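Excluded from the complex is one protein chain; the other protein chains are retained at their positions.
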Amino acid sequence: MFYHKKQLQYFTPPAKPDAAYAKKLQELIGGSFGEMTVMMQYLFQGWNCRGPAKYRDMLLDIGTEEIGHVEMLATMVAHLLDKAPVNMQEDGAKDPVVGAVMGGVRPRDVIMAAAMNPQHATVSGGGAMPADSVGFPWNGRFIVASGNLLADFRSNLHAESQGLLQAVRLYEMTDDPGVRDMLSFNIARDTMHQNQWLAAIEDLKSEGFEETVVPKIAYEYGKKENAYQFWNHSEGEESAQGRWAKGASIDGKGQFEYVANPQPIGPEPNLPQPDPKLHGTMK
Amino acid sequence: MFYHKKQLQYFTPPAKPDAAYAKKLQELIGGSFGEMTVMMQYLFQGWNCRGPAKYRDMLLDIGTEEIGHVEMLATMVAHLLDKAPVNMQEDGAKDPVVGAVMGGVRPRDVIMAAAMNPQHATVSGGGAMPADSVGFPWNGRFIVASGNLLADFRSNLHAESQGLLQAVRLYEMTDDPGVRDMLSFNIARDTMHQNQWLAAIEDLKSEGFEETVVPKIAYEYGKKENAYQFWNHSEGEESAQGRWAKGASIDGKGQFEYVANPQPIGPEPNLPQPDPKLHGTMK
Amino acid sequence: MFYHKKQLQYFTPPAKPDAAYAKKLQELIGGSFGEMTVMMQYLFQGWNCRGPAKYRDMLLDIGTEEIGHVEMLATMVAHLLDKAPVNMQEDGAKDPVVGAVMGGVRPRDVIMAAAMNPQHATVSGGGAMPADSVGFPWNGRFIVASGNLLADFRSNLHAESQGLLQAVRLYEMTDDPGVRDMLSFNIARDTMHQNQWLAAIEDLKSEGFEETVVPKIAYEYGKKENAYQFWNHSEGEESAQGRWAKGASIDGKGQFEYVANPQPIGPEPNLPQPDPKLHGTMK
Amino acid sequence: MFYHKKQLQYFTPPAKPDAAYAKKLQELIGGSFGEMTVMMQYLFQGWNCRGPAKYRDMLLDIGTEEIGHVEMLATMVAHLLDKAPVNMQEDGAKDPVVGAVMGGVRPRDVIMAAAMNPQHATVSGGGAMPADSVGFPWNGRFIVASGNLLADFRSNLHAESQGLLQAVRLYEMTDDPGVRDMLSFNIARDTMHQNQWLAAIEDLKSEGFEETVVPKIAYEYGKKENAYQFWNHSEGEESAQGRWAKGASIDGKGQFEYVANPQPIGPEPNLPQPDPKLHGTMK
Amino acid sequence: MFYHKKQLQYFTPPAKPDAAYAKKLQELIGGSFGEMTVMMQYLFQGWNCRGPAKYRDMLLDIGTEEIGHVEMLATMVAHLLDKAPVNMQEDGAKDPVVGAVMGGVRPRDVIMAAAMNPQHATVSGGGAMPADSVGFPWNGRFIVASGNLLADFRSNLHAESQGLLQAVRLYEMTDDPGVRDMLSFNIARDTMHQNQWLAAIEDLKSEGFEETVVPKIAYEYGKKENAYQFWNHSEGEESAQGRWAKGASIDGKGQFEYVANPQPIGPEPNLPQPDPKLHGTMK
Partner (left out) sequence: MFYHKKQLQYFTPPAKPDAAYAKKLQELIGGSFGEMTVMMQYLFQGWNCRGPAKYRDMLLDIGTEEIGHVEMLATMVAHLLDKAPVNMQEDGAKDPVVGAVMGGVRPRDVIMAAAMNPQHATVSGGGAMPADSVGFPWNGRFIVASGNLLADFRSNLHAESQGLLQAVRLYEMTDDPGVRDMLSFNIARDTMHQNQWLAAIEDLKSEGFEETVVPKIAYEYGKKENAYQFWNHSEGEESAQGRWAKGASIDGKGQFEYVANPQPIGPEPNLPQPDPKLHGTMK
């Protein structure tokens, strides 16, 4: 069960509105690696967790923190949308260059209206939306909760890596001191969260998980002769220069092998003829 | 530019058709972590790669291999769909138990028709589809190619971890020797690919990438006092028992700190009043 | 900022697992009117709210409660998925009727495997998913937060009406006493929430909102002669019997009028010829 | 069965083309609350209606009218897209300010090309699309037809409320007299349709439906002690000031109660351990 | 503007309900090539049509007919959903084989509940949905209206071909005389519509359209030396045996040429180094 405090985890208002930046910032709310993704991913992983209590608690702690991150960013978007150009008919043909050709409106409004997400005016009335920077809605396929903590923590590490990278890029894309101050908090938390998943993976290993996901079962079921081969599917062998092409495999169970000129092992496909009731084309 | 050989990389036909299993197996073709995902993810990462040649070549090698994995699985689905119950009117009320209440058709057909994906008959005419096991279509938001190889290789590691886990689960869900033999090859390749991304991450580090994504810039931009704190957003402190709650951070730049009773740092939100032209509700 | 308590708002475990029902119950988690929808809808409406404090607080209170409803249902789904038939090769051809034709497995497993969502095994490993009962993912277009509280409270009333209806239908679709006990709590909360939105609409009206959304501006901009007409677009006049066809309009600004034989007011379309550079077909 | 007349229900051509506005206007065609939504929602509700004939007829009347609204808006979009900047290579660096830095094209074209939906040129060749103002396609999850008329009429009331609000916002966002004249008709019809659903809800009540959806069954199944409580999930009690917090419930069956400091009623979750075949993490 | 008549274009009720078939039949309503697709495709093509009046009129005639096809199929689905197993607790463990293991319910209900779309009970209350046979919603990307009539008529021909094929497959999948009688009408109309688009393409040609889309402009802009080559991207030359590999091209402007061993004409990619502000991986 959940509770709310009215203060934001961290916040500084922007120095000035910027509807075009509000559109871009939506990526951190509803994008593939936005705060809705990490919020939902950690909550579902926590709710579904059947492993030791410390992992479940940790997942729900961070998932709960992330709800507050959506809240911070939604608040920022609302501030940035203040004074967005939602009214085109005023102000006349004052500008001698752009205004004239646009039919008599202020150039700032014309350009800002071109740059902003129109739904920020028409649909949300100046509020944030559960969508990314091109307006594509967040959806449940963005997250994973598999029940296997090593597989999932790798997903989490990856999501925080992409999210941090995007936050840094967005930090560069503005010089508004308020936005930058808030993003500096987000970047700090993403830094922690990257470290946190690396630490959690360390913990899993120290408690008996191996370097890879389901190694024993993969070893039992997998075709061993193909389990450590790199297949060179192209002309040229630049790919032979990597760690993946020689030496002991990372899981310590085999030797990497570079197959320079790989050939198919399987036969040509030979599909059964279709049921005539399907009216497919037959031989 | 790409070329094709008619033989499959690996293949064993199933011992018998099984349309219900064909539906489940679609997860490995068009699911979030299916072969279409890794194929497209590695190809786009390769095409967009501006880093050293060995990475680009390696990405395109493995991406090219994965096209062949979609091919193998599509071929398997076509075999499994052979003799699917696409014709309900024959055979009459022969079965005394189930048949009678179903209006006179064979129980195997009734149950199999309940279990199979109807589009495998109606839409694809007995062929594989670019969709997952509930029929949801593969889509481009399943993949990522950010231009930052560490962030992307973590995504790849995660995708192969989930994919391998799913392949193992599907292996358990059948006892068909042909399907199991083919999946044992897939499991072996997934094992290699897990190892490969771990190795590739090792390479990135040995060549100057640090443990975390954009650490220097995150350090410069990020609010340092919050960069290594774990916030306990719940009653109870089970989450204090993890590696993430104490000791040096994994990136070596700070000390983990456990904030047992975290309080907001920010103010209550104070949104600007909306433009009257938007007809939102005002204070 | 948000906090978590480990206990569930309400919960009774199911008397027995039922993977087929778990699939159906997903509708209340990730369906158009499931708990994810009301949770996200109320939170975004609260975060974007620029109206009086009592509405904002109320929206965030109920939105926060709804996070806990997702938690309850996710927990129920995990219980229901216990002992799901994820392993088909055991137990042999014990059943003389169904087992034989299915290739030697227990009929309960065959039927349950046909009925369950395969992703509940393969993807989530026995956990709930952010998707509906056919596996379609929850997405951000399911919610609305327009900035106009009357419009949005009507959406909320509607969502709770549909959600309650679905909960009642699902209550009928099981006889498991644990599931029914938990759903009786959900039904009670949905009952409150229906009443709550009706009450909140009353409040808006008593504070100056009118019966309809933006009536003054609609009156100013709208073509008055068409603002209270019912157009009968079909043969037969059954539709003349409703309240909408005669008497004072509900907003008190006009009289309903029944147009029995409506004719177009506009001209035939006369599109400009296309730019030749578009290579469209011209007259 | 349906018939068509060639004249539009209402129409005035725009005074001048405006491809940027055409993009915004798509919201009223293919957005969540656009004309495709109300058209499809009313038609499906009508087709599925098993209630009294007057409701079925009325639903199909208004659904049929809405097809013509899509037609009107599609025609408007085609007019607005006339002379869209689909050809960038002409006219050279005539403009001393913007043109120079853009590489020699007319500033109006550059800005308009930035603002327009590129698919309006490339994909539709100057025609309307079944998508919203960010290009996201209309989809079937936008509508509801539950078989329960009170629940559905609330949905209809809500859809017309949001649609009217958006039409008014779009009216403000242009000063083109043709567009405004057409929108004044749409605003009038939306006004009628808001009133119509309010009237239809009145009718349902006068014919025996109660204030809320399935009240008898909810009363029978629902946990009565929780059916009229407002739970305050946050610090601070602004939410106690609303109608929903005290007095008789709107359905007249209970008294609203404000739970100022709510505590969980349920236990901590205690999930069963996963099937080992799923390779999830166990305790 | 549109009108409705209450009778269906054609209809025969099913002899008996069949919720499992109702799920399958949804493909013809909301699938990629269902009636919603052809309805919307022809209407949008008609509304956007700037060519001769006979094409515009014909497109709107057939689009208007297709609305009635959705109506027929929706009516059929409602009939088929009659007596669907929405109530599981009755009837007890009467069946000695299946009932026992399912916990005491009628086997027909268990199997039918496994086979039906759960949303047909929970969401639509026994009505049709704007979705396909796996519950995926119809969406606007299923249709095309490009402004070029030859390109679009080919799309129409293709849609009717797939739709007819699916209708025939679904005809085989039932033996209900009512369903078959209605489908025989749909199959007849699809037959007409296939012929209609073939005839319309003939008309376009007789009025000056050539065999291919934009041939003059393609000839002017296209690299002529590659415009009639078949590239053999695989080992083996079975593909040399087709009409596409030799002889005059169909457009009469060139000679087909079989390139047995094709080699790249382009260089290796040489991407510019990324902007350092993007923190991508550099060489």
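A, B, C, D and E label the chains in the order they appear, each numbered from 1.
One rule holds for everything that comes next: a residue touches a chain if its C-beta (ideal position, glycine included) is under 8 Å from a C-beta of that chain, and two chains touch if they have at least 3 such contacts.
The structure presented is a predicted model; accordingly, all values stated were derived computationally and were not measured.
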Taking the entire complex into account, which one of B:Pro14, B:Pro52 or B:Gly125 touches the absent chain?
B:Gly125
Even though one chain is not shown, chain B touches it at residues 1-9, 30, 36, 40, 43-44, 47-48, 50, 57, 60-61, 64-65, 67-68, 70-71, 74-75, 78, 123-131, 137-141, 143-148
State which residues belonging to chain E touch the missing partner chain.
5-13, 32-33, 53-58, 60-62, 64-65, 72, 75, 78-79, 82-84, 86-87, 121, 125-126, 136, 139, 141-142, 144, 146, 148, 150-151, 154-155, 157-158, 161-162, 164-165, 168, 171, 180, 183-185, 187-192, 194-196, 198-200, 202-203, 206, 211-215, 217-219, 221-234, 236-244, 249-251, 256, 264-272, 274-275, 277-280
Interface with the unshown chain - residue positions in chain D
1-6, 47-52, 55, 86-89, 97-98, 101-103, 110-111, 113-115, 117-119, 121-123, 125, 131, 134-137, 146-150, 209, 214, 217
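In this text, only the chains that are shown with their structure count from here on.
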Note down the smallest number of touching-chain steps it takes to go from chain C to chain E.
1
Given over half shared residue numbers means same and under half means different, the chain A/chain E interface is same
Any idea how many Å lie between the Cα centroids of chain C and chain D?
14
Take the average of all CA coordinates in chain B, do the same for chain D, and state the distance between these two points in whole angstrom.
33
Considering chain A alone, which of its residues make contact with at least two other chains?
1-9, 47-48, 50, 55, 57, 60-61, 64-65, 75, 78, 86-87, 121, 123, 125-126, 136-137, 139, 141, 144, 146-148, 150, 165, 168, 214, 217, 277-279
